[in-house]
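Take a look at the following structure, please.
Every protein chain except one is present and positioned as in the full complex.
Showing chain A:
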Amino acid sequence: MTGYLLRRLAVSALMLLGVSVLIFVVLRLLPGDPTVARVGAAQNIDPAALAALREELGLNDPIPVQYWAWITGIFGGELGRSYFSQFDVTVLIGQRLGPTLELSAAGLVLAVLLAVVLAVLPTVVRSRWPGRLVGAYTVTGMAAPPFVFGIVLLAIFSVKLGVLPHQGYVPLTEDPVGNLRTLVMPALTLGICLSAPLIRHLRSELSEVDAAAHVRTATGKGIGRRAVVLRHVLPNALLPALTSLGVTVGGVLSGAVAVEYVFNWPGLGMLIVDSVFKRDYGVIQGTVLLLAAAFVVVNLAVDLLYGVLDPRLRIGRAHR
């Protein structure tokens, strides 16, 4: 187990290194100049002042030199500074991390609840319609981008009914009720989008387990359908679905990007989008690296959790 863990950690570190190189190089291949964006595309800027700014920001150095300065800075605990504001990248991320985590957690909880209920329902109620409706929900959820759901929710609950604020964010510490009111629609949007692939995976597992011998035995004993599904089918189907959940959790932060943009949610997604428009390299690099690290860590944790939950899968045990 220790060897496996070390191997996975080493692979994860290499993956993050690859991501860091990729994002660094790709950003510099994009057209656009951060110094031009920094002073605005306005008249009356002396090109010499822009050249001086490029020099000050180190943008005239060869890319490998720039990369080395950045990556060694990270090992020293420095993610760099925004080319625009005076803030360290860590401060900017700190300002945005809370709202993103809150939205991601709420979206994930909703996604899991929706997934379990909607996946189990057609299995318990063996009628054609629940299955079809859930199938339609899944296809729509996977096909439509998050902003579509967001706009639909906005149109209904904010513009038409006027019961929820259409945009913005209120910190939990400032006003818990206001926080909840602003959270509902973005979390629901994220939850719907994340639940669709989870339902698909879970339904497939439920269907497979439902056909297993032990389920037939339980049914043969005269146990009610609901009890069979909840006691014998669902627990066995949940474990394989954990992989899907792992991927979902890892991707939830990046999935929040579009949702944040629609609802003006001041999280990491908005930070990345704004920084890309401005070519604020340091902020993009730092934020993307953080999201990549979150993805890698969550997937590693899920793999390890797999072994904990299912003794058959513990690494090394099969060889004893």
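Definition applied: a contact is a pair of C-beta atoms (placed from the backbone, for glycine too) under 8 Å apart; a residue touches a chain by one contact, two chains touch by 3 or more; residues count from 1.
Please note the rule applied: contacts and distances are computed from a predicted model.
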item: Candidate names "Twin-arginine translocation pathway signal protein", "2-oxoglutarate oxidoreductase subunit KorA", "Peptide/nickel transport system substrate-binding protein" or "Hydrogenase"; UniProt protein name, chain not shown; value: "Peptide/nickel transport system substrate-binding protein"
item: Touching residue (missing chain; options A:L59, A:L108, A:L202 or A:M270); value: A:M270
item: Contact partner of the left-out chain, one of A:H201, A:H232 or A:R279; value: A:R279
item: Per the touch definition above, residue among A:S12, A:Q66, A:T90 or A:S158 touching the missing chain; value: A:S158
item: Candidates A:S85, A:S127, A:T140 or A:T217 - the one touching the absent chain; value: A:S85
item: Residue numbers in chain A that touch the chain omitted from display; value: 30-50, 52-53, 56, 82, 84-87, 92, 95-96, 154, 158-159, 162, 165-168, 261-262, 264, 266, 270-271, 274, 277-279
